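A single protein chain has been omitted; all remaining protein chains appear in their positions.
Up next, subunit A:
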Amino acid sequence: MKNCEYQQIDPRALAVSPASAESDAGKRAQRPRRKWEVFPGKNRFFFDGRLILAGQSGVLPLTLGLIVVTCGLFFAFDCPFLVEHLTVFIPVIGGVLFLFVILSLLRTSFTDPGILPRATPDEAADIEKQIDTSGSSTYRPPPRTKEVLINQQVVKLKYCFTCKTFRPPRTSHCSLCDNCVERFDHHCPWVGNCVGKRNYRFFYSFIVSLSFLTSFIFGCVITHITLRSQSGQSLIQAIQESPLVICFFSIWSILGLSGFHTYLVASNLTTNEDIKGSWSSKRASEESGNPYSYNSIITNCCVTLCGPMPPSLIDRRGLLPLDETLPVASTSEIELPPFVAKNDAHMCTQSTKDALERAVHELCPPGSPKTTPLGLEVCSRAAPSPEPSAAAGCSRQQALQPMAASCPPFSRSNKRDSLHSTNPAFRLAFPSPSLSRATFIIGNATDVGFLPLP
């Protein structure tokens, strides 16, 4: 008889709740899962969670391909010639640089950039309690921000609705990966990953070493062509055989990017901050300087590139306790949609009502009868009125036009309500006779009749 996988339940375990006893039996039949398998962000994992990549890997294969092809052509066509005519160190240097570039690239792509794990339900509930929700009557909840003082400077921390936590300073939510990343620089499609706190130094060494590599290859190729043309061989053939074209186009952009990032490293800025101009000196006074800068280029460089290596916070290979269901995502989704849906719908109707109310107040000068005897829905189309009083009327008609555009949908949908409507937004009074002649009713209110106003 074969070994039965099912084992007898330990009676002592029954002292605990029956649910966990079931899971104990289930545990033996089911292998324990790792945390990367239930990770809520859009990332891909390899080698059982050891390597992480963004969901949209972008053009990483293209980047690798370009580098490998360029170097391959270089080693195949230029090196033999140059080894003969110059020195044997050329392929050695080329090889070392190539290796450095590939290792840095792979390290950048497959390292966790500094992803912040999402808040547990208890944490999220605690934060929600602390946030002031007194503005429930307005149609749009105010953006949740918290202000902190960092090095005597006010910095606003935003609340992340996806991760359910206040983002630490310099953290940003990447929409492509659906994660909050610490010290978020940018999402690089060439590398297929976000660039953040943990992999910025790898990214920087990748682009710097790539600049050296492309400059080196470019220089060698030019030398090769020069030497060949001097010895009388065909120039065209030499160019065709060389990786010159690829190098020529990429070298300027890579050099530019290296220069830009060297500037960022020296001033302890991220691409995100630089683009948004968060600490730009153009704004206000000197108080809006970068609070994270050490005001010394060398210190900034050392801190960014040689600082301590922070650990990965997402614990990809940790084992999940089997009695836990899928984390934050499910409970938070249940909480959020009703809130969002209600507010959206409310927002739509409220904002349209506000717009109509404003238009009404613009049209009716104070002191004029604001209501008609019957609750009529009257929408006027802006007819060009020849009356001179329409000098004031024209502006009103212009004000009416956008309203007329929004009116018909309302009139159609609120047919029944409008006939007996007491909502001031739907009642328009036109004290001047000129305008009253120009009015007519849109929609199905014709059976009610049109009451000319005195």
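One rule holds in what follows: contacts are C-beta pairs under 8 Å (C-beta built on N, C-alpha and C of every residue); 3 or more make two chains touch, one makes a residue touch a chain; residues count from 1.
Heads up, the rule we're going with is that contacts and distances are computed from a predicted model.
Peer 1: Quick one: the chain not pictured, UniProt calls it what, "Golgin subfamily A member 7", "Type-A response regulator", "F-actin cross-linking protein" or "NADPH--cytochrome P450 reductase"?
Peer 2: UniProt protein name of the non-displayed chain: "Golgin subfamily A member 7".
Peer 1: Would you indicate which residue among A:80, A:95 or A:168 is in contact with the undisplayed chain?
Peer 2: A:168
Peer 1: Pick from A:59, A:303 or A:320: which residue touches the chain that isn't shown?
Peer 2: From the options A:59, A:303 or A:320, the contact with the absent chain belongs to A:303.
Peer 1: Based on the whole complex, identify which of A:45, A:77, A:100 or A:159 touches the chain you can't see.
Peer 2: A:100
Peer 1: Quickly run down the residues of subunit A that touch the omitted chain.
Peer 2: 12, 15-16, 99-100, 103-104, 107, 116-117, 119-120, 122-123, 126, 148-151, 155, 157, 165, 168-170, 182-183, 201-202, 205, 291-292, 299, 302-303, 305-311, 313-315
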